[in-house]
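My structure is below; once you've seen it, I'll send some questions.
Missing here: one protein chain of the complex. Every other protein chain is in place.
Take a look at chain A:
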Amino acid sequence: MAIWRIALKEILSSVRNRQTFLFMLALPIILMLILGAGLSNAFSSKHSVGEVRLLYQATFSENDMSAYWDSFTKAIGKEGVEVVPIRPGMDWRQEVSSGRYTAYATIDKEGIAFFGSSKNTVESGILQGMLVAFADRYALGTAAFQASPGVGTNILKHAAESKDFIQETTLAAVRKPGSIDYYAVSMTTMIALFSIISANYLFGAERARKTAIRLMAAPISKGEILVGKMIGNVFINTLCVLVVVLFSKFVYHAYWGNHFWLVLLALLTEVLLAVSLGLGIGFLLTKQEGSYMVVMIFLQCASFFGGAYFPIENTEGILTLLTNLSPLRWINTALLELIYMDNIAAVWKVIGLNLGIAAVFLVLTVISIRRREAF
């Protein structure tokens, strides 16, 4: 019974601590919004094609070529591409570099020379593809014309009528996280790991307030105090994590996949890991200031290398080691694999790892408490 009384007291104190709530709730929700909105392009697999304008200079020696070009410009004009011949006095470099035109092309008997804009690479690529298709069909037509004039004329005539100068082939891509989806996961796991701070101060606060004396003088065991405080701390931190998950899901419409309960279970084990780590560090390093410093350094490194602020990929050497040591790395990778690839096994591995490490630190805490006369 004393266990529940201590747990309830812990929850009550946490609920009344506005700073804790601001930190545990407002911080991830605001960061999710800021980073999600600010870095949306970095995650997007979609691109809206803007205005496509081709500036060109054509010198045709053959009527067929001229006719074919006209047909081609009409055809791509219907697709929204504006094709404009260069006027005397125009500097094509300036026109393209300033973004007024997407690309510049010269068409003559030597072939087609293409100069695309480095600013609008997608639009420039589209134009390039169209011109390549045009050149291929023209080359095929002229080659056929030499062998059989009738066939060649027919090819050139119908080639211009074709609209599919760009044949798009898309693989059925798996769903990928957008920026809000990514930061919903990374901020939630980061805030779950931040449980380490309150856990680290669980007994330090009792010592600082001198209430540890009353707890020790009461007819309850050290084990009951430890379990009661842990239950309260895990509950309140899990509640914060749950609120952040639900907020991201229903307000930001972040995607959490088809295994929602498994996601929550993984997050709960991460909170357990963080609370055990916090307690362990708090007891292994007796000075509260030193313990707090270690926790904060660990958190910052774990957050950074774990990809909380931006995804860290293709690492080498020491950076790979550091990223792999971050609990956030394990949990983020596993959760993303679960959410987007339905890889359940990856999450169970991380759950096992979290619980294993939590158990080790809990054992260390219990040994430390048993060896001490007071907290």
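Rule of thumb we're sticking to: a contact is a pair of C-beta atoms (placed from the backbone, for glycine too) under 8 Å apart; a residue touches a chain by one contact, two chains touch by 3 or more; residues count from 1.
As a convention for this text, contacts and distances are computed from a predicted model.
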*Select, from "NADH dehydrogenase (Quinone)", "Antibiotic ABC transporter ATP-binding protein", "histidine kinase" or "Potassium-transporting ATPase KdpC subunit", the UniProt-recorded name of the complex's unshown chain.*
"Antibiotic ABC transporter ATP-binding protein"
*Which of these touches the unseen chain: A:81, A:105, A:192 or A:215?*
A:215
*Where does chain A touch the missing chain, residue by residue?*
1-2, 5-6, 9, 12-13, 16-17, 209-211, 213-220, 373-374
